[in-house]
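Input: one structure, supplied below.
All protein chains but one are shown at their positions in the complex.
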Amino acid sequence: MKTSAKRILPRLWQSMERGGITISLAALLISLVCSAVILAVCGYDPLEAYAAIVTGAFGSQRGFAQMLTQATPLIFTGLAFTFAKKASLINLGVEGQMYMGALGAALVGTLDLGLPSLLHVLAAMLSGVIFGAAYGAVIGILKVKFGSNEVVAGVMLNSIATYIVGYLLNGPLLAAGSSVAQTEKVLTTAQLPRIFARYQVTVAIFIAIAACILIKWFIGKTTLGYEIRCVGLNRKAAETAGIRIGKALIVAMCVSGGIAGLAGVNQVLGVDRRLINSFSPGYGFNGIAVAALAADDPIGVIFAGVICGILRAGAMELNRTTGIPVEFVDVIQAMIVIFVSAPLLIKKLAKVRDVFPGGKKHAAAKEA
Amino acid sequence: MQIILTYLIPILGSTVYMATPLIFAGVGGAFSVRGGVMALGLESMLMCGAFCGVAGSFYTGSTAVGFLCGILGGTLIALLHAILCVRYRVNQVISGVGLNLLATAATTLMMQVIWNNKGSSEMVASVESMIGGPIPILNVQSFNFFVMLAVVALGWVTLFRTRYGLRLRMVGENPKAASAVGLRVHALKYSGVLICGALAGYGGAFLSLDQLNMFVRGMTAGRGYIAVAIVILGRYNPVNIVACALLFGFCDAVQIYLQGQGVPAQLIQMLPYLVTLIVLAVGVKRIQPPAGVGKHETD
Partner (left out) sequence: MNVVEMRHITKNFGHVTALNDVDFTVAQGEIHSLLGENGAGKSTLMNILYGMIPPTGGEIRINGDPVVIRHPAQAIQMGIGMVHQHFMLTPVMTVTENIIVGSEPVKGPFVDYRLAAKRVQEMIDRYGFGIDAGAKVQTLSVGEQQRVEILKALYKGAQLLILDEPTAVLTPQEVDELFNVLRELKAAGKSIIIITHKLKETAAIADRVSVLRGGVMVDAGLDASRCSISDLALMMVGRRVDLTFTRRSEAAGEAAYEVRHLNLNVRNVPVLRDISLQLHKGQILGIAGIEGNGQTELIEALTGLCRPDSMELYKDGKPLHGTASDFLRAGVGHIPEDRLERGLITPMSIEDNMILGYHNRSVFEQHGVRKSAGIRAFASEKLQEYDIKAESVLAPCSALSGGNQQKVIIARVFSEDPDVLIAAQPTRGVDVGAQEFIHNRLLDLRDEGKAVLLISADLDEVRRLSDRIAVIYGGRIVAESEHDVWDEMELGLLMTGGGKGGEPA
């Protein structure tokens, strides 16, 4: 066991030097291990917990559908964050842009325009994207015109969006006779079709995957994508090359905000079929974990979103069978974010784990 | 005149009170940034301080122990931040944001474990306020008012008059030069972040022990990010930071008073965040952070 590890490790270091998938997977693994340790310290059984997560996601049709339902918004928010990162922008305002997108979709979705199904859905989606993009552009403009720190601006705008939507839902947009802060139901012509009749997962999952592929193409194969990358990697060199920095940054934030808006669109047109106050359990911030796991690659976001979807769907099962709170999954995701950005730390930790070549299994075998 | 006495003085008193956690976090943030490490993890330090403060008070029944635990909590998460940023050269923004996420999740988790309630903890011992004293504005304050004043004064003196402060600032401006001169760059950077954690931890404990007597899920509500804005606007100087913090404290205080007046709650609650945004836009342009923020002594 040890000799084969010795041969694998140098090659692992080499591929870690290049960053990317190896780091993400290593970070995932280490996060799972650390979380297992935390669970054990709190008095729970880590193996039982992880088994519950996996059964939760794959053990039943309901679980599998739930996994896809959870993955959809995460793919959108992860993609939004990833795209902004290409321009070297940290878009923490994804949560707010998502709410604005939801608002946009709800406004058009609840309106009776006499449109056939396809057009109504598209119109509502477009509305959501525009609202999200416009809200994202605010951060871009603040950054370009005023030099504001986009991280703080994003967080502030999140709160502002939450309050604006909250105000509207308790007032002008409140559904007649409803005691809960929510809008009217979205008209059937504007609803996103569900894949399985019984579960909430909609065709939005395909839209999400298509969006990832489209963005990957956009970044690599279009001039605008190239310019955004240049601005993200070396602003001064881009400027010297005649690239308009302000335009690139604002476009990046618009696209990022629009994608985030799609997460809100999915929630309103597909999942809830209405805009419900505070519908997000933190999809925006979890998008950061998805982006981290995806190693900043749009196609990777698909897989990372699915993995996080597994974690979230599994966590609900976890809560049912073991009583461990759902927030445990948030802890894992936070650790992923940290470890992905610390390749040096991973190497250090991996050297320690060298002593236990099989990892957890080896330790467990020793105890047995 | 009556109006002023009835409304203005309580609002001013409230302003100072609401600004206090921001001041603690802000002065701490100044130390961190002066040493060259961005303070985006302030939210996590406040959160951990708030949680540990309540936990400490819960288990021992003493608010004093609570405050100590708050300092400890903030310092511990600051240590994580320092290890990641200084030793392992993690992107400081990611480290800060990641730790903020971790703190939010971990504290909620711990609340479930300790009190079986994810929304809030149990009530704990309260801190006495100084009602009935000679100065009306101080009516709303507790002994922490004086702690805050001491922190600001000590913070300023330490940064600009002591040997430690000079060395810390040098490290933050130019870590290569500092290293070439023989300063222990890593140790100084760590110290800046740890002081930040300790102060922000105390500020968090103030939030939970002094203001609310309990820990509520996500109770720092973005104050850590507002503190980041305050640190920048205050030009990394404790005295200016107080002024900026008072501005936001004022918004917070006004917001609470206006809520009872019939204006829609949500629009008023937006006020501190909106003001932060506007000030960030308009006020930040010419401010230069220490030149060595985010840099290391070897590249």
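Per-chain residue numbering starts at 1, and chain names A and B are given in the order in which the chains are listed.
We take it that a residue touches a chain if its C-beta (ideal position, glycine included) is under 8 Å from a C-beta of that chain, and two chains touch if they have at least 3 such contacts.
Not measured: the values here are computed from a predicted model.
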item: Among B:Lys176, B:Arg217 or B:Lys295, the residue in touch with the chain that has been omitted; value: B:Lys176
item: Among B:Ala64, B:Met123 or B:Leu166, residue touching the chain not depicted; value: B:Leu166
item: Chain B residues touching the omitted chain (full complex); value: 161-164, 166-167, 169-170, 173-174, 176-183, 288, 291
item: Residue numbers in chain A that touch the chain omitted from display; value: 221-224, 226-227, 229-230, 233-234, 236-244
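The rule is short, and it goes like this: only the chains that are shown with their structure count from here on.
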item: CA centroid of chain A to CA centroid of chain B, Å; value: 28
item: Contacting residues of chain B [partner chain A, same complex]; value: 40, 84, 88-91, 93-95, 97-99, 101-102, 104-106, 108-109, 112-113, 118, 221-222, 225-226, 228-229, 232, 264-267, 269-270, 273-274, 276-277, 280-282, 284-285
item: Touch list for chain A against partner chain B, complex; value: 42, 90, 92, 142, 145-149, 151-153, 155-160, 163-164, 166-167, 170-171, 285, 288-289, 292, 325, 327-328, 330-331, 333-335, 337-338, 341-342, 344-345, 348
